[in-house]
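A single protein chain has been omitted; all remaining protein chains appear in their positions.
Up next is subunit A:
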Amino acid sequence: MTGIAQPRKEQAAPGRTPMLAATGLRRYFPVPRGLGKRGPAAQVHAVEDVSFDVAAGEILAVVGESGCGKSTVARMLAGLSEPTGGTVALDGRDLPARRGAADQRLVQLVTQNPRAAFNRRRGIRHALHQPLRVHGLAAGKDEREKAALDAIRRVGLSEEHLDRMPRDLSGGELARLVLARALLVGPRVLVLDEPTASLDASVKATVVNLLLRLRDELGLAIVLITHEIDIARRLADRAAVMYLGRIAEIGPAAEVLHEPAHPYARMLLASVPEPDLTRTGPARAADTGAIGEVPSAIEPPPGCAFHPRCPLATAECAVDVPEPRLLGGVTVSCHHAADNAVVEG
């Protein structure tokens, strides 16, 4: 394909109004200096120029390995971390860097460990009434109780869970309760940070099916941050692969999570363990071509951050940061993705 454009940010497809749009998001963290060291403090470039948008009723998966900045993106979307640069817009309106409670309510974050997300000394009823009280959403106790009941039934649990303590509930039930709590305040966007990472295999399926149902019922825009590719494949309509703070590739999940163009995305997908059902003899390791590890984000490699591990790297990659280019339906940040696509036919 030669239809190479250079979009500064990923354009919304026609007929798709973005509910949530991130434009040029950056987040740097200062690194504490050692005692007696002088000069400017070093900085971790956790997120570097990240842009994407999500429509209502759509799930965007953001996948990548630890340290790629995906959780920092989640915190910025939810207004818990102030971007060093760039903006987050909701339904066409830029949200201020310091968000008021009214805006905070519209973008809800669900964090990784559901057990840590509840007050251990208060029951579930308290946990579900509290957000309504904080946002002044229900007048009086009865209305709060009614809203809490609605929410708890929506995630497939029953009234009796309201009287339980977090310690008496299983991981799967708590995972559904955090979702119920996030939905109580009527958000437009749900940001899920590793919603299934701490769950056992048999429980993951429950949460995956629940998320699919909620997306269809409520028309939410959902950003799913995960390192579990198989979960992302199940849930996502579109997907972004991040590496060292940048988006390497973004586009329809059917392409990005199955036939990616970026060499890092390919390495990542090849590394996902899949049982080889045709094997009869002893196990042999699949050659994923994976070499090395993610370098430090304090001094990321110059040019394309992936070039030291990349099989396609040339001199150009060590110097120039690749601009995102539209390749078919997918936006890829790679100098060689186009050549690659031709080779693959």
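Heads up, the rule we're going with is that a residue touches a chain if its C-beta (ideal position, glycine included) is under 8 Å from a C-beta of that chain, and two chains touch if they have at least 3 such contacts; residues count from 1.
Going forward, contacts and distances are computed from a predicted model.
K.L.:
Missing chain, UniProt name, options "4Fe-4S dicluster domain-containing protein", "cysteine desulfurase", "Na(+)-translocating NADH-quinone reductase subunit F" or "ABC transporter ATP-binding protein": which is it?
P.N.:
UniProt lists the chain that is not shown as "ABC transporter ATP-binding protein".
K.L.:
Quick one: which of A:A42, A:V294 or A:V321 touches the chain that's been left out?
P.N.:
A:V294
K.L.:
Of A:P83, A:P114 or A:G172, which one is in contact with the hidden chain?
P.N.:
A:G172
K.L.:
From the listed residues A:L20, A:I229 or A:A297, report the one that touches the chain absent from this view.
P.N.:
A:I229
K.L.:
Pick out which of A:A89, A:V203, A:L218 or A:A338 touches the chain that's been left out of the picture.
P.N.:
A:V203
K.L.:
In the full complex, which bits of subunit A touch the chain not displayed? Write them out.
P.N.:
65-66, 170, 172, 200-206, 208-209, 227, 229-231, 233-234, 267-268, 270-288, 290-294
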